[in-house]
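The complex is shown incomplete by one protein chain, all other protein chains being positioned as in the whole.
Going by the order they are written in, the chains are A, B and C; count residues from 1 in each one.
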Amino acid sequence: MRYSAFKILTQGLTGNKGWKPVWREPDPKPEYDIVIIGAGGHGLATAYYLAKEFGITNVAVVEKGWLGSGNIGRNTTIIRSNYMLPGNEPFYEFSMKLWENLEQDFNYNAMISQRSILNLIHSDAQRDAFIRRGNAMFLAGADAEYASAEQLRQELPFLDFDNARFPIKGGLYQRRGGTVRHDAVAWGYARGADSRGVDIIQNCEVTGFDIENGTCRGVETTRGPIRAKKVAVCVAGSSGRVMAKAGMRLPIESHVLQAFVTEGLKPVIPGVITFGAGHFYVSQSDKGGLVFGGDIDGYNTYAQRGNLPVVEDVAEGGMAIMPIIGRARLLRSWGGIMDMSMDGSPFIDKTDIGGLYFNGGWCYGGFKATPASGWCYAHLLAKDTPHPVATEMRLDRFKRGHIIDEKGQGNQPNLH
Amino acid sequence: MLDFKLVSAPPLAGYDQSFEGVTLRAPADLAIVSLALPLGGEAAAEKSVKTAYGAALPGIGKSALSKDGSARLVRLSPDAAFVIFTHATPDAEPHVAKKIKGAAYTTDQTDVWTGLEIAGPRARTALERICPIDLHPDSFDVGDAARTTMEHLGTLIIRTDEDTFLLMSGSSSAKSFLHAVETSIQNTA
Amino acid sequence: MTQVNRLTGGQVDRSQVLNFTFNGKAMQGHPGDTLASALLANGQRLVGRSFKYHRPRGILTSGSEEPNALVQLRSGAHQEPNTRATVAELFDGLSATSQNHRGSLEHDLMAVTDLMSPFLSAGFYYKTFMWPKAFWEKLYEPAIRKSAGLGRLSMQDDPDSYDKGFLHCDLLVIGAGPAGLSAALAAGRSGARVILADEDFAPGGRLNAETLEVDGMSGADWAAAAIAELNAMDNVRLMTRTTVYGAYDHGIYGALERCTDHLPTSAGKPRQVLWRIYSKRAVLAAGSTERPIAFGNNDRPGIMLAGAVRTYVNRYGVTPGQQVAVFTNNDDGWRTAADLAAKGIAVTNIIDTRDAPAVCEVPGARHIRDAAVMDTVGRKGLKAVTLTSGQVIPTDCLAVSGGWNPNVHLTCHQRGRPTWREDINAFVPGGDLPPGMAVAGAANGSLTLAAALSEGRNVANAQIKELGFTPSRKPAPKAEDEPSNGMAIWHIPESTKRAWVDQQNDVTVKDIKQSYREGFRSVEHLKRYTTLGMATDQGKTANIPALAIMANCTGKSLQDTGTTIFRPPYTPIPMGALAGRARGQDFRPFRLTPSHDWASKNGATFVEVGNWLRAQWFARPGEQGWRDSVDREALMTRGSVGICDVTTLGKIDIQGKDAADFLNVVYANAFGKLPVGKVRYGLMLREDGICYDDGTTARMSENHFVMTTTTANAVLVFRRMEFVRQCLCPDMDVHLISTTDGWAQFAVAGPNARNLLRKVVDEAHDLSNEGFPFMACGEVTVCGGTPARLFRISFSGELAYEVAVPARYGNSMIEALMKAGEEYNAVPYGTEALGVMRIEKGHAAGNELNGQTTALNLGLNGMVSSKKDCIGKTLAARPEMNRDDAIRLVGFRPVDRSVKLIAGSHFITKGDDATMANDQGWMTSVAYSPSLGHSIGLGFIKRGHERKGEIVRAVSPIHETEMEVEIVSAHFIDPEGERLRA
């Protein structure tokens, strides 16, 4: 069913009774060309692009819970391509361009809103680093803009310019950055993949891999074994758990990132703003809630919940840059599990086990990567060569000494 | 040669304020010397300390007064302790090193710290606002000591009497520390 | 007399009148009122507008679960959006306004959306607004954003202050209703340290709202007696107006105490205190929440929960209506009828869905059994209800009871899942409670008063017994078990009109059914697709009925349908409270250097360096801008002598027999053979082979070293060294202690540095080049006997020393140095001139040691000793970190010397396009060199060491500019280092 304003009109006049299920609820077939593990954003995008761009539709996406229950369902909805390093920036800019055409591509309004992202600058050294970054973005074909403190005072007068402990000395804008209605991305991809014949199988947990002589032949699931020519793991947040079933150790730790939303408010802030001298970033949803977050809790965990010190640290960051929000109330907090990698950058790669592919290590930046991750993973699965913008996202890069460390924090995942 | 005597000016020197139910002051000439017990030489060091001060090094998280009451020994960890005493001149470290006959590694910590003594029946109520340590006498008795963090500042707290606490925090952030403690007193008044 | 609905009785103080306004209209109430009770007393039924359809709304509940009666409280900077009138205490002068309408509350222009509702069903926005593409951001979205949201922030800084605190207890009792009071009494009597917290300003919970008796007294009187007993116990802390909002790991609970919200002003005191409560055990006695029944147009002002109606009558002495009808599926609804009738309020009809006899006698009321309400009339205030039979009943207040939901929220904050109990048609706490927590009373599904009282006592006793306390033998208070039977009925299927489930977010039964039809069937899909339960009330009254309706569609049981995850906070918490004092200048502490006061008096401009404030430059009269000052400071230092406070560098005292071996592990270069009295530059790597920190370490005696670290890494280096000491080399005799704050340290640099110091350092100490050569160190005395440390080290490249005195002498020391330097025109210099001089010398600093660069990149690979292991050695040897085309640190100068270089520009080989593939490196640091008279830079460029003399492009597209630069040695000044050895 193609969605349109006309459709809404005709349905509205007939009691909205003709809407059809957005996806089927198929039983698993005994065998597929490709089984994707994980019906999160990346897994669904992979299935969508496999079908649409590479013509491979004999695909199942198996999901232990409900589709979209991964980090696509619990992030802070930000899209941006303001990376710096050659291993990253072209990939994220590719992702941004896919975002810009996504809604028309999959006929679903994911409310992609390029309202801008602003990184505040609080010191000269930070300015130097952001100028380096902004210029790298230009070299990769992205957009960036340096804003002086005076310009920001005009544009965002509610920020604390006069009494801040760490004064605002400028900012780096990416005007094309912004937010997307995160759940809708999962639904749009699911609908697009499903309509092209992909089986999305919810409540189907993978319990093991069928590996013979170093080659993966399929998966064991709670709904029976499924054979596959290729198995594509795409379970960021649970990568350690799932890959352990294949006997693999990863350069990844699992950490919790908390996110927060306030009660609905009339418009307060225009785009995404990040604090450069503390842990706080914020945007405002179309419903009016201030959606914000900060740093990860910092300890290994698979529990999707965090603790108070980080909650308070994030609120402190918020009050530090915008004391106008003191009387806005925090409505809800939640936690998502992040694949924190050893250099802060992800992996889209084959593994040493034949037929077994891995996509993960997205740290807290997986949402914005969703379209490119899906496309590049589909490319790798279809052609067995990495997509040109994802050539560095390899599992063996640490052994080779090719580190993609945007923040310069080294092999300690909780610092990225 | 320049004819110029250096003047000692610790950050909170002379601070002494009374609030309702609580007093706050910066003790004058608070000298602090750290002791590090050599690996393998712990027993010898402890013995030497006992001889020098007439009191045994207390257990971790405890403090003890020297026999003459002039110095407080605070055990911070298995191999580290502080000697806290009143001493005006900048030779606290050699003074202690000599006293214990070099049986432990000593480092002058006097100027690393700033001290504030908070006393009075409302002291605990005020500290509730910044101190994560349980100060109920059942769990933090007279003589007990703990390092923790208060308003983003590392702090050593010692209960020196029923209603008296010695707080020590970094000297470079002394003003912020004083502000934190004063605010707690005012907010609970 | 404005209070047309005020009754006698209740717990309000009629001796005092409180004046307040709603939408500017003057009204009156009494102490003990909430804004909601006072509004009802004044006959104000219409209070707000709903989120999506702008439906007129009134007051549904009497507690924190309220979805409808949200107001903007107070005005100006104190304006507080989305405040529930049902929990806002009335104070004299209170002003409240309704929110989310265009035009007046009565005539909201946005109400047109209600007429368009067929086209605005669940998820409609995902299916449209996509064409033309640009219109989403330019037209649709701005319009949606403008109409979305509820209340408005003042957009002014929050004028109130907030505080935080820490509390410890054996037993935390959450909720001071019958179960909580009974629990606290039991635990308190045993001597345990107890904290009893309740969100209400009057403890007692539903005892204040009911006419039930306890121990032969009225419930409210018994509660008052219990509170008096608890207040008399030293070991019990009773906290009212305190919401325990979250259950965190290991018995830590978050709580918000509202200290001044019930007062006209905060009067300088914190408005709220955010407590972190450390409990050994907890009893959750959070009670239960009544749920509505969904029927056509069930959202009209005047339709209320039956328990709330009873609360207004019994506790506040206010009647919500003059002609009340009750609609119930359970016995509890009958209590409302009975209580109202007893107060002389006309209860005309009791409509019970059950085909069962009357639960009790209600004078004047007609009992309609096996019946249901299916529609209502009265857009801005209820006028009548229509039953499924077609019968129309005129009424101005419909009291609805759909049964009670235990408040299980906190039991689920650690991913616990509630269990469905068929006998009471409700979810109760599951078996997976947060460790240390037990549940008592209605929160546990024990919905009668007698059960709550005895369970509170028993659960508390069991909890404290585990802690070693002996429970008191005193029995639980006595009460009757009131009737509490009910039937499961969630919505009235005969209703053809929209029936609201989530009133605030305007989610109706139809939306849930559509969600089912479109495949959004899991509870999480339902929530996300329809926005059910995502409003400010978090679906406290809406979620369970909605799940039940979905379960009806899918045919699954409620247990299998499950709930969405309950997340903290229980009720919303102001951001200001979560931040506490940490805002504005108090966001983080200040660290001040020992010469801060002197610097302030001598023209310094300060800059934040981490938490430190450092002098950035010292302006002199007549200077036109910072560059003038910085140029002068650098030139005069190089020309004669300058003084800089370098106290902020980390200082670590290292002692022990194995100290030298220890340094060999943490530093890349060797320290074993460093002679006593000498300093060595040291480079530290991370284990992954990247450069971490650099500094100098001085050997003061055989077993005593003094290390300096960079300002930024002082704490991190100390931590890492403790890791090496304790975890990697546990048997080394080495001890670390920070002395950063203990020493005031000054760099004295320039050709006259020795001459100056000669006047300060006591004569007994030899300062000659032979007696105290480059890289010497030692203990000295200054100014006639003050102990000091002297290091002959140089960051500026000049003849230079660093002299350290105990910090208390620091402010005095800089005066001494300046006085001694008068004859040499000594200048103080700040971090800017420091930076200029280090760039002139090609020293790496934070911009180069940025965590991404290796010793090879920095040209320091010769420092990594081949003879010993060190942290980072092996991984630094990985092939791709040692490629021939690796970036190298070199100097740059503009081909056109008048051009200013730009830090962060990227290098492109001449003739190549400026693309990422052609990126050769970047400019890390730039400065104007007053000595050379032009801009200079440091930067990393591929094969830089082999490319000296090459001209490359330095592009900065963000500035829309580029320039040609020449690759040169990073040592712009005195490349042979003759000056510093002079």
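Quick notes on this one:
Just so we're on the same page, contacts are C-beta pairs under 8 Å (C-beta built on N, C-alpha and C of every residue); 3 or more make two chains touch, one makes a residue touch a chain.
The working rule: contacts and distances are computed from a predicted model.
Remark: of the listed names "ABC transporter permease", "Heme exporter protein D", "Sarcosine oxidase, delta subunit family" or "NADH-quinone oxidoreductase subunit M", the one matching the undisplayed chain in UniProt is "Sarcosine oxidase, delta subunit family". For the chain that does not appear, the touching partners among the shown chains are A, B, C. Only one of A:Leu172, A:Met342 or A:Ala369 touches the chain withheld from this view, namely A:Met342.
In the complete complex, the residue from A:Glu253, A:Asp349 or A:Glu406 that touches the missing chain is A:Glu253.
Residue positions on chain A in contact with the hidden chain: 240-241, 244, 249-254, 298-303, 307, 309, 342, 398-399, 411-414, in rising order. Not every partner is drawn; the one left out touches chain C at residues 248-252, 276, 278, 414, 435, 658, 661, 687-688, 715, 719, 722-723, 726-732, 869, 873-875, 877-878. Mapped onto chain B, the interface with the missing chain covers residues 60-61, 76-78, 80, 132, 146-149, 154.
Methods note: only the chains that are shown with their structure count from here on.
Comparing the chain pairs A-C and B-C, the larger number of C-beta pairs in contact belongs to A-C. Spacing of chain A relative to chain B, judged by their CA centroids, is 49 angstrom. Here the spacing of chain A and chain C, counted between their Cα centres, is 22 Å.
Mean C-alpha positions place chain B and chain C at a centre distance of 32 Å.
Multi-chain contact residues of chain B, defined as those touching 2 or more other chains: none present.
Listed for chain C are residues 164, 276, 582, 586, 588, each touching two or more other chains.
Note for the complex: chain A touches chain C at residues 3-5, 7-9, 11-13, 15-17, 19-23, 25, 65-66, 68-69, 73, 86, 89-90, 103-104, 107-115, 122-125, 127-136, 138-140, 144-146, 158, 160, 163-167, 181, 183-184, 187-188, 202, 262-268, 277-278, 284, 286-288, 303-305, 307-308, 311-312, 314-316, 318-320, 323-334, 397, 399-403, 405, 407-411. Taken in their complex, chain C has these residues touching chain B: 161, 163-168, 193, 269-270, 273, 276, 278, 581-582, 586, 588-593, 611-612, 647, 653, 655-657, 703-704, 731-733, 735, 737-743, 759-760, 762-763, 782-784, 786-787, 805-809, 811-813, 815-816, 819-820.
Touching chain C in their complex are the following residues of chain B: 1-2, 4-11, 34, 36, 38-40, 79-80, 90-91, 105, 107-113, 128-134, 136, 139, 151-153, 170-177, 179-180, 183-184, 187.
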